[in-house]
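Shown here: the complex without one of its protein chains, the others still in place.
Right after this comes subunit A.
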Amino acid sequence: MSLLHLAILLPFIMALFVPFLYKWFKSVHTGWFVLLLPVFLFIYFFRYINPVSSGSNTYSTVNWIPSLGIQFTAYVDGLGLLFALLITGIGALVILYSIYYLPRAKEQLHTFYVYLLLFMGAMLGIVLSDNMIVLYTFWELTSLSSFLLIGYWHTREKSRYGALKSMMITVFGGLCMLGGIILLYLVTNTFSIREMVTQAPIIMEHPYFLPAMLLFLLGAFTKSAQFPFYIWLPDAMEAPTPVSAYLHSATMVKAGIYLTARFTPVFGLAPEWFWLVTGIGIITLAWGSFHAIKQTDLKAILAFSTVSQLGLIMSLLGAGSASLHFESLDNKMFSAAVVAAIFHLINHATFKGSLFMAAGIVDHETGTRDIRKLGGLMSFMPITFTITVIGAFSMAGLPPFNGFLSKEMFFTSMLKLLEFNLFNVETWGILFPVLAWIASVFTFIYSMIIVFKTFTGKYQPEKLDKVPHEAPLGMLISPIILASLVVLFGIFPNVLSFSIIEPATASILPYLLEDGEQFHVHISHWHGWGPELYMTLGVIGLGILLYLGLAKWKLVYKLFPEKLTLNKAYDVSLRGLDKGSLKVQELYMTGFLRDYLGYIFTFVVLMTGWALFSKSAFTFETAGNAPIGIYEIVLAAVMILGAVTILFAKSRLTSIIALGSVGYGVALFFVFFRAPDLALTQLVIETISVSLFLLCFYYLPELQKREKLPFKLANFLVSLGVGTVVTLIALSANSQRVSETISSYFIENSYKEAGGKNMVNVILVDFRGFDTLFEITVLGIAALGIFAMVKLRLSKGEES
């Protein structure tokens, strides 16, 4: 147990105390206590920057289930540290923001902060775990806590829907990932990621490679809201805004990005990986940005923009995996894509966090997030406006903000893919820069919508519930810090490059480096008149034109039928599953005992019959059999007659008497087969049984029509089958005696050991006395049961 483990577990420990803090300190907003933790953790992780950037990674191990190879290994390298800083840093800002966003008087704060801390701890666990099973545990914890946070206002129908949807999709992905983990374990015999990376060549050759990779990607794509699994993210916007800012822009949705980056050294050499990650990323980018424009809710626009930006990062990671094919540092063409991915990941966290917070402020101060009702807020909320401008312009990729730089690097990487001469990229590769460019135009447009539809134009006070005014200072602090970072990273991007980006790149592309070598990242604003700059100019130009003509071409969106959306497909398939299973259930669960017995008997006949014939088990051998006497034939005939009489009896009395005759026949058989005790018992019991039957008959008949049992062919066939199978099994069993019986022991020892001459009785009370004990118990229970049934009555009032 090291300090590092404690850092991961501290949020969970803190979560335990939150309800007490909430109850004990009624005058203080619980968030202030909670805020201390991420601040402390951020400082703690900040101190790792020096060792990690000089190339030394820290790890420490605690045994959890050593017999299964599951150790809780905490591991800090460049990538893990980057995420840990994001999680704790933005976590602190979000908690600060939430203190002002959620009033103590109205909200159930203790549950909110418990869920949030749970989430924070789980996220830290994901990014700092080396063991895949531990990682998976934390992975599911994030799904769970995200579910709780989305459904925070659980009295709202939409919150519950959104929470359930995100749970279904992310847990589906999580389970797929677990499958991938197990497959990888079967190949490498370890759960440690670092050891898996060293065994990457072995994994490449293995037949499990492709399924494991696909399962991993399913996990990553569902969590990171990639196409077509992004549908849960817009619905998750029902969560409180601090949650949306934290989980659904900066941290949780990047868990899939993290996983993809983490496993690039394992899977990255495969063409499938390149095509899937880059392709799905680009599709998500274009699709998300295209759909963002038609949204009217600020948070929905931001949700689709998150989807699209995540697609961008994903495609950059895919492009970065191309660098694994050229194992020399001279060829930095494609590793630059990884640098761009990391840089944009940081940028996105900053500007998207600030935009969500700004949207939350607008919602908080005006009572709506609908851009059709908003407008002209610039003069009321100048600070929020400034924050939104910085965030949105950065998102659109305008200088001097950090989004400009990452977008330039993105274009560079996509253009360089054209020079990549593997996997037939030369044919379809042209689509990458084209789609990237189109998506950037859309990104530009919706960024402008966020700024200008909200803050400029006509002020519509009649549509707003409140009189808008600037938010309190406390609520503005966090977005101001994030917006300052946007500007800071925009103007001085290299503060990040040595400290964070280089070590993170090194952990994504570990074997491109010789010992002691480091990536040298230098991000510059001005890199000459390259094609990227022309592309950016084109984005801005076309973007402005399209934004101004938005009202005209927005009708395009009406062309897409509502019924063909992915949400519809999700809803319909879910409802279909519901209805389908109900139908199936109603089909066979008829409520008739007869049907269930029919299934059971049919199954018995088919299974035993099939086994009997498929294994050719039926044998017929009569060598050891006893001779047949005339008495037995007559008796057998009487019994068969009795049984058949029951079937054809018109009255119940006849059938009861026929049953009695069969019973006495059995007693006679016992006599013939030399079983005196059995014969005695059978006679007595049959007599009592028949009188019981008669007793029942006396109470039952009035209502009964004295009708013959109606003939049913299906029933007849089933019972014929049962009879035949029983006979066949009896004959085969009789013909194949495997060993001698143990009866010689009883015959020899009945008198010697037990002092009795009646062997059956000796067996019953001495050799196998336990049987008798419990058969007595059965009789006792039956007697008590009958007594209870006859005597005990619930009075009408007590009946349920």
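Note that a residue touches a chain if its C-beta (ideal position, glycine included) is under 8 Å from a C-beta of that chain, and two chains touch if they have at least 3 such contacts; residues count from 1.
The rule is short, and it goes like this: contacts and distances are computed from a predicted model.
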Requested in this report: Mind telling me which option in "Light-independent protochlorophyllide reductase subunit B", "Energy-coupling factor transporter ATPase", "Na(+)/H(+) antiporter subunit C" or "Nitrogenase protein alpha chain" is what UniProt lists for the chain we can't see?
Outcome: "Na(+)/H(+) antiporter subunit C"
Query raised in the report: Of A:434, A:467 or A:644, which residue touches the hidden chain?
Result: A:644
**Report entry** Which residue of A:42, A:101, A:455 or A:746 touches the chain not shown here
**Finding:** A:746
Requested in this report: Sort through A:217, A:475, A:496 or A:656 and give me the one touching the missing partner chain.
Outcome: A:656
Report task. Using the touch rule from the top, list residues of subunit A that touch the missing partner. Result -> 582, 586, 589-594, 597-598, 601, 622, 624-629, 632-633, 636, 639-640, 643-644, 646-647, 652, 655-656, 659, 662-663, 666, 669-670, 673-678, 681-682, 685, 688-689, 692-693, 695-697, 699-700, 703-704, 709, 712, 715-716, 718-720, 722-724, 726-727, 730-731, 733-734, 741-743, 746-747, 750-751, 757-760, 763-764, 768, 771-772, 775, 778-779, 781-783, 785-786, 789-790
